[in-house]
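Structure in structure tokens, see below.
Complex shown without one protein chain; remaining protein chains in place.
The block that comes next holds chain A.
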């Protein structure tokens, strides 16, 4: 442990590095980093590493007769997705969508380098972490030439019938690409006996022990096994637990995490579970099973979901590079 994880963030923050090993100061340092992040002043180190240094020129990748979206419009999309979670901007979202879909068929000579220039512009409040992740994702996308098609209006009114056959084929190919990219990092989640999920359930329990021991004690005393509720969480990547309209926001984070998703899922689930920490401590075994299998999220908006994700991110920063914290 010590402060190796802090240092990376601090290097970027240009803040004075504290070498105290005490958990307290470590926590406060992390808190400061996160606060800095929330103000949009800095980006944590982890999300900017492992980046392809030399983005492939899209023109060499795209076969000329296949209609693919240019990196420039990918960038447009990342901006839109940043905005899309700001409620008050929902209105102009659809109009930007319209304009971007106009130029999405035109090849562009803009290099994908331009995406990195967007970083300073897109740090809007708590969205900064995700926009940085999104930037990473967008870069990956520009390399692999995935496109995202849009329809007007709310997702509830979308219909397959509004898309041309060609677009549907593109959507299908892109969906396949996204799914296989997502599954790359979690292949043994869906093999016999689902060992990957069992592993995450175990990790979740250890993480909860670390973060909120009273809750874990209560859960154990009542004889509730994490598998009894968290299996579905991991198996369905939490989409069963929140309103469908929020799923795309959640998946933004998933796709941005890439190969690190399986680990991050544990933190999201811990954050999700501990949203109801106080409530859970008052429930007995049966009440807990039923509560956890039907969590009161029907009225959730992006605000509640982003609280969960932010908290998850904070814990991830605190604990993930310090496995001894989680040794039980």
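Note that a contact is a pair of C-beta atoms (placed from the backbone, for glycine too) under 8 Å apart; a residue touches a chain by one contact, two chains touch by 3 or more; residues count from 1.
Simple rule for what comes next: contacts and distances are computed from a predicted model.
Colleague: Looking only at the UniProt record of the hidden chain, which name from "LSM complex subunit LSm2", "Sm-like protein LSM36B", "Ras-related protein Rab-11A" or "Mitochondrial 54S ribosomal protein YmL7/YmL5" is the right one?
Modeller: UniProt lists the chain left out of the view as "Ras-related protein Rab-11A".
Colleague: From the list A:173, A:227, A:247 or A:260, which touches the chain that is not on show?
Modeller: A:227
Colleague: Could you tell me which of A:194, A:222, A:277 or A:297 touches the chain that is not displayed?
Modeller: A:194
Colleague: What is the set of chain A residues that contact the non-displayed chain in the whole complex?
Modeller: Chain A touches the missing chain through residues 190, 192-194, 227-228, 231-232, 235-236, 240, 286, 289-290, 293.
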